[in-house]
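Apart from one protein chain that is not included, each protein chain of the complex appears where it belongs.
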């Protein structure tokens, strides 16, 4: 079973040289720490920067340089700054090669819910609806089950949707899965996790085709 | 009767302090030479500059600084440069207070034709269609009749239209006229021009209400 | 760019350009917000607390203008940014993409005192830009199949569903820039740019507060982010706190 850092590390293996990547808040943010050797990617933050660098040192902190999570950041050499319309032009116009975000629920047709729990506080969708509606390559990074042990990989989402039929791949603490027309296709098991563990934790349609290898992580 | 410079001088009287103005090619360009004392305006050229200055001296010529007529220009202090989308955002978004352009024909309902003569060479509309469709304040600067003596102020345009019901005011070599729901309303006569001269040169509906003063120019 | 003009030309023209209506400088925030009335719709620049018009927000609090509809990506925090207007219950309706980090906001929303319209961030940005550019409506894929799509026209392009979204309409926009001049030209710094240039284009009257007001001609025309035509009033603000929401440090 993976922890949050393990999930980030596994997703980092998906990165390809030269990609522009948008990382959501939470687990996705951790991915920046695990970029494979020999791979160069640029991180976009939708509040208006491309080429986001690591968090600043105390001396580098600048209130005018933050990411979409409102965290202080740095700019890498070759970075560029732009307004919010240009930022979402990059997103909507499919200039970003990979979007990684968290989710509360994913359905086996690729629907995703991650912005609202009716009856509870609604914080808003931020840029998530634009990201999921536009990106060709969306990976969801999340725990396989919620705090009450209920599966987050469902036949149908129960929460208000963020986007329909958009998620392509899911990396959880238990598994790596593709979203296909027939449902979740199990690709890899986390270290020490059995196919049965994954079956038990998955409510949506699960396709198990042949031997399922353990992640190489 | 006015010459081209006279027409430009009369239109310059319409300028108000603080206005942003787009001047078309031809007579309109001459207006910049007759800005009244105590009035500050900024000229926009739709290829992407606000705060266009006079033509350059030989030493100032820069191939990367031209106006929409492809003439070399200068930039005034306080000028700004932008791309074509931003430029037409200014135009379409009604940020320009006055647009002056030439015309081949104007109808008494405000229709304008100035981009195409069927069977002859078509040079294209450039930015004229955007300008006339968007500007709240459009003045046409032109000769009252064409080279064959035919009126250019018509009941209906005969040439392909550039825009419909958009012209607000016309300044010709003979007169100043407003476009109203009832047709061209004669406001002023050019020096030495009679009301009858103007009636003879105007094919569209002409409203003559009371004494028509001579221009103060 | 000043180099394009000879000194002689420059001196000849600069005198008359510096005065009159082209000079948009007002005294302070209090003067700048004149004309903003109860019940109006305002656009306010900023992302989180980054690049927000601190001086004008305080002036709106001081002036006690109420029943405002505020279009802004966020709603500040409890004791800063738009949170200050929320505390005094001056906001009737909030149009935003993300409103977390604000307990008073939550309380007012749940009690029904505050109306909230949540808009996807990219759609929010594009609706501002469209307003400034005279584009009344456009199509975007964002929000199809979600609550956001309710009541909106769906149209397919290349087989993919899109929603029709409309330009915003705001009599006033308030933005914050790094530098500006008397003509209203603005330059932003870092990610404090965000929604500011878009909202500057969109306001019928746009108020810009700047950290530094420079002489006309000091800003390079090539690097101006917001041409002065989009700004109607400008002033040099004071006492910028520039509060940081998430001070995240690398060890």
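General remarks:
Going in written order, the chains are labelled A, B and C, and every chain counts its residues from 1.
Definition applied: a contact is a pair of C-beta atoms (placed from the backbone, for glycine too) under 8 Å apart; a residue touches a chain by one contact, two chains touch by 3 or more.
Predicted, not measured: the structure shown is a model, and the values here were computed from it.
The undisplayed chain touches these shown chains across the complete complex, A, B, C. Which of B:20, B:43 or B:88 touches the hidden chain is settled by the complete complex: it is B:88. From the options C:133, C:186, C:213 or C:231, the residue with contact to the unseen chain in the full assembly is C:133. Within the set B:35, B:161 or B:207, the residue that contacts the chain not displayed is B:161. Interface with the hidden chain, as seen from chain B, comprises residues 45-49, 54-58, 61-73, 75, 81-85, 87-88, 91-92, 111, 116, 121-130, 133-134, 160-164. Contact between chain A and the unshown chain involves residues 16-20, 38-42, 44, 49-51, 53-54, 56-57, 59-60, 62, 65, 74-82, 85-86, 88-96, 134.
By the touch definition given at the top, chain C reaches the unshown chain through residues 1, 4, 126, 130, 133-141, 155, 157-158, 160, 162, 166, 187-190, 193, 221-223.
Just so we're on the same page, only the chains that are shown with their structure count from here on.
Relative to the C-alpha centre of chain C, the farthest chain centre belongs to B. Between the CA-based centres of chain A and chain C the separation comes to 30 Å, rounded to the whole angstrom.
Computed from the mean C-alpha positions, the centre of chain B lies at a distance of 34 Å from the centre of chain C. Mean C-alpha positions place chain A and chain B at a centre distance of 55 Å.
In chain B, there is no position where the chain touches two or more neighbouring chains simultaneously. The set of chain C residues touching two or more other chains comprises 129.
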